[in-house]
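My questions all concern the structure below.
All protein chains but one are shown in place.
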Amino acid sequence: MGELGVEHFLSLSAALFIIGMMGVLIRRNILIIFMCVELMLTAANISLIAFGWQMHSLDGQVFVLFTIAIAAAEAAVGLAIILALSRRVHTVDVAEIHELRD
Amino acid sequence: MMTTSETTPSVADFPADYPSTGSLSISEDRTLDDGSHLITLNMGPQHPSTHGVLRVILKLDGEVIVDCDPVIGYLHRGVEKLGESHRYAQVVPWTDRTDYVAAPLNNLGCVMAFEKLCDLRAPERAEYWRVIMAELSRIASHLVWLGTHALDIGALSMSLYCFRERELILDIFEAFCGARLTTNMMEIGGFSRPIPPALPGMIRDFLKIFPERMKEYAGLLDANPIWLARTKGVGVITQEAALSYSLTGACLRGSGINYDIRKAMPYLVYDRLDFEVPLGTYGDVFDRYLVRMEEMRQTIKIITQALDHVEKMDTPLMAYESAYVIPPHKGTMTTAEDMQRHFVWVIKGFSPPVGEAYVGIEHSKGELGYYVVSDGSSLPYRFRVRSPDFVNLGVLPHLAQGAMLADVVALIGTIDIVLGSVDR
Amino acid sequence: MPWDLIIFYMLAAVCIAAALGVVVATNPVHSAIFLVLCFFNVAGVFVMMGAEFLAVIQVIVYTGAILVLLLFVLMLVNPDDLPEFHQGKPVQRVVGGLLGLILLLEIAIAILNREVVGVTGTATPEAIAAVGGNTQAIGRLLFSDYLLAFEVVSLVLTVGVIGAIVLALPERLGEKVVQRKGTISLGHARGVDMEALGEGTPEGEAPILSGRGGFAKASGGRKLVMTNDPDEYTGA
Partner (left out) sequence: MDEPIWLKFIVAFVIMNVLLVGMAYMTYFERKVLAAFQDRMGPTRTGPKGLLQPLADGAKLLGKEDLIPGSADKWVFFFAPLVVFVTAITSVAVIPFGTSFDVAGQTINMTIADLNIGALFVLAISSVGVYGIILGAWASSNRYSLLGGLRAAAQVVSYEIILGLSLVGIFILTGSLNLGDIVAEQSRTLSIGPFEISNWFILSQPLAFVLFLIAAVAETNRAPFDLPEAETELVSGFHTEYSAFRFSFYFLGEYIAMIVMSLFASTLFLGGTDGPGSDSHVLLGILWLLLKTILFLFFYVWLRATLPRFRYDQLMGIAWKVLLPLVLLNIVVTAAVRLAVNS
């Protein structure tokens, strides 16, 4: 570990991804789940750039650009759904939303 | 939304949680049927643009107002009750304190009510001077309205320009009666003091300056897209609504209803003066703005005519022949009889005949009515003030529903309230 | 220890701490603040990998737009609808933690034992500097090899925006008010008459910077009706 290598970035990416995943599993507030999903996406982005950085390739960065764009669209739609949910069923607790299905 | 029905709906017709005015409290937030969460916003009584101490409780859905409830009474000083415990001549100064931005107009209404009670009329020359002072006061009042209304909507400089011109009018008042704000200018029976020789010149100067300045205001606001966007189509009062809320003044005429007391029931010498009444077409904030601006121009016309006329006159200013009028001050220094008469009038006041009188005048804000009942004593039995902005303020909830938060300040401004007059 | 390693550890430490904060914070707004902090440091990490353009995009899009929107929604949503600290049921918590640990182990093994099988690309730092920098290099790649993907992504964004608008649009309809003119006057038999008057159409939304209404018109392009007679009807 004497030199800054791709392992460092991958480890960081893994840590962020797992924290995000645990957040999704543990929390019930839909907004926090949303944030954790964003965290996981970012973790994936770090990996993509890290590999590209190691292999002297820019493809990883282009992928990340697309990911960010898709994440923006996802955020817009997701947040709109949350807003609509809050208006219609008065909760953003996923467990309760689940119960409202039937 | 106003519904016109044959019978007045009773309280029982509405469900308990029906959003009606007068029922809002700041402690409860409410959720609408469609799930929108309402925020309660308590606006005032300490708020920069509620024109004093008006308090408005708003229920907001985001920025849109669902419900609005004006709460008044923070400036209530019991002017009507005070009027019933003072002798007639002493009541007039209290009226200064109701609509304090247009004190001479208040004085005028009160004095005219008392004169009607005593069946007495001021001399013609005094009536001309009353018209001049009342119309100057109307401009002063409209300038405060314009300045604060524009300031509320965000045009910062407007207020300073307006107060600059208002200073000129206040200087005229000061030269005329010695006071600037609470003038106590009108007296029962005319004017007991002579007109200062410099006064006509001061008024002429003002008449020369003001139309130019009016052009500046209009140039700053009329052609301003943001001003148009903020005022056009906002706060529309339909004619039905204007009538059913008994609006008067520019709020009524802005909706296109032709009712100006100076024309409809001419008092003083208004029937001898040539002026026009502006009427709006759409009844929105911008129409009321245009109406008031045009009123100021017409007022200039009125003052010019009245001044031209009165400067040639050399008749008395006071109806001294009446017993209800304060005796001349001049004789008190030389003869005992005059001094006694004066003394008795001042100490005991006068007792008008038993009866009642109502006089409504066209105040800058609408119909200002004074209703006096005399039981033959030297104190009014009943003294009632129909203040125009109190009545006009009633339309605020109607206007505010469905408007946006930023519109509320525009609406409060367009109704043109002075809390001293609303609360009395 | 070299400088870049120290900086990386600093960034990574803050990043992970902030990420933990996102998950643990009781208040969603605090979570969002932690997420902003985390993304900022991720941007720093991007810079360390030579992805300056993406670092800035990360800040502009994620922190500047997505999280602002998130906070916006957080403030719009009724606070009562937000459960205060609904940790999952104990089973959920244990399973979540366990799965996370297993995944961490797997990934750790993968990272430590991995071999490079790909072919080294051509985008060496020298090559990137030759075309003018990271931004230019990405731009060239984006508009040559990835042009189709780029177009598809723009389409997705457009659809996303429209979808969001449709979802969040409240159903409100403006009411049209028909305007009339009339008079009340003591000189008139009924006092009020509004029948004989023409109907005006109300002005809708006032024009801003548009042709209608326009600039610099006297009286805002509107005319007042001037009347001299109290009994005069002021219609058409």
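So that you can tell them apart, the chains are marked A, B and C in the order they are listed, and the count of residues begins at 1 in each.
Please note the rule applied: a residue touches a chain if its C-beta (ideal position, glycine included) is under 8 Å from a C-beta of that chain, and two chains touch if they have at least 3 such contacts.
Remember, predicted model here, so these are calculated numbers, not experimental data.
Taking the full assembly into account, the omitted chain touches B, C.
Considering B:391, B:409 or B:422, the position touching the chain not shown turns out to be B:409 (whole complex). Touching the chain that is not shown, out of C:42, C:59 or C:107: C:59 (per the contact rule at the top).
Annotation: of C:7, C:71, C:95 or C:108, C:71 touches the absent chain (contact as defined above).
Where chain B meets the omitted chain, the residues involved are 39-42, 47-49, 60, 62-63, 150-157, 160-161, 164, 220-221, 224, 226-227, 229-230, 404-409. Mapped onto chain C, contacts with the missing chain fall at residues 27, 29-30, 33, 36, 40, 52-53, 56-57, 59-60, 63-65, 68-69, 71-72, 75-76, 132-136, 208-210.
Here is the rule we use: only the chains that are shown with their structure count from here on.
Between chain B and chain C the centroid-to-centroid distance comes to 48 Å (mean Cα coordinates, whole Å).
Centre-to-centre separation between chain A and chain C, using Cα means, comes to 16 Å.
The distance from the centre of chain A to the centre of chain B, with each centre set as the mean of the Cα atoms, comes to 62 Å. Chain B has residues 31, 34, 36-37 in contact with two or more other chains. Taken residue by residue, chain A touches two or more other chains at 86-87, 90, whereas all remaining positions touch fewer. Contact residues of chain C toward chain A in the complex are 2, 4-5, 8, 12, 15-16, 19-20, 22-23, 28, 31-32, 35, 38-39, 42, 45-46, 48-51, 53-54, 57-58, 61-62, 65-66, 69-70, 72-74, 76-78, 80-83, 86-88, 92-93, 95-97, 99-100, 103-104, 107-108, 111-112, 116, 118-124, 127-128, 134, 137-138, 141-142, 145-146, 149-150, 153-154, 156-157, 159-161, 163-168, 170.
Residues of chain B touching chain C in their complex: 1, 31, 34, 36-37, 62, 64, 218, 222-223, 225-234, 236, 238-239, 243, 255-260, 263-265, 276-284, 286-287, 290-291, 294, 402.
Those residues of chain A lying in contact with chain C across their complex are 1, 3-4, 7-12, 14-23, 25-29, 31-32, 34-36, 38-39, 42, 45-46, 49-59, 61-62, 64-66, 68-77, 79-84, 86-87, 90-93, 95.
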